[in-house]
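Taking it in order: structure first as structure tokens, then the write-up.
Only one protein chain is missing; all other protein chains are in place.
Coming up: subunit A.
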Amino acid sequence: MSGEASPRIRRVATGLGLSAACLLFAAAGGLLSPGDWLRAAQSKTIFPVVVLAGAILCGLLIAAGAARNSDTPFATAGLLKAVGIGALAAIYAIALPRVGFLIATTALSVLLPVLLGYRNIVAIAAFTIAILALVWLVFIRLMNVPLPL
């Protein structure tokens, strides 16, 4: 995958995407029902309503071309790789307290370099042992962080 999306389409998608995300956030959070927030500035929801309304407006302005001068090249190359490694990092973070830090950290320390095409097994093994020792010594032994082994 390589190449660039058209700047105009990208701009419209970015702006409308931001507005839609904020609208969805407000709806899911129960801010769209005209309840107490219209009554007084002291309402608990008036602040997020104002803030999200501002963000929705910004999204529409971006879609209309107000941020045209800030267009950045949006290369699609490497996009899948980035999302894949991001997902790996997310799985590691979620697995860490459930599977235990020894298994999760060993798996990540081996998988991430291998997925990036790094094949120096000795360096990977040495790094894995070093990072396990560092985390165990500093966080678990010295700081008493209750990280499951």
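Methods note: contacts are C-beta pairs under 8 Å (C-beta built on N, C-alpha and C of every residue); 3 or more make two chains touch, one makes a residue touch a chain; residues count from 1.
Here is the rule we go by: contacts and distances are computed from a predicted model.
Not every chain of the complex appears here, and the one that does not is recorded in UniProt as "Tripartite tricarboxylate transporter permease", selected from "Tripartite tricarboxylate transporter permease", "ATP-binding cassette domain-containing protein", "Thiosulfate oxidation carrier protein SoxY" or "Na+/H+ antiporter subunit C". Contact with the omitted chain, checked across A:A20, A:V83, A:I103 or A:I129, is made by A:V83. Taking the whole complex into account, subunit A touches the unshown chain at residues 14, 18, 22, 25, 28-31, 41-42, 44-45, 47-48, 51-52, 54-55, 58-59, 61-62, 66-67, 69-72, 74-75, 77-79, 81-83, 85-86, 89-90, 92-94, 96-98, 101, 105, 108-109, 112-113, 116-118, 120, 123-124, 127, 131, 135, 138-139, 143, 145-147.
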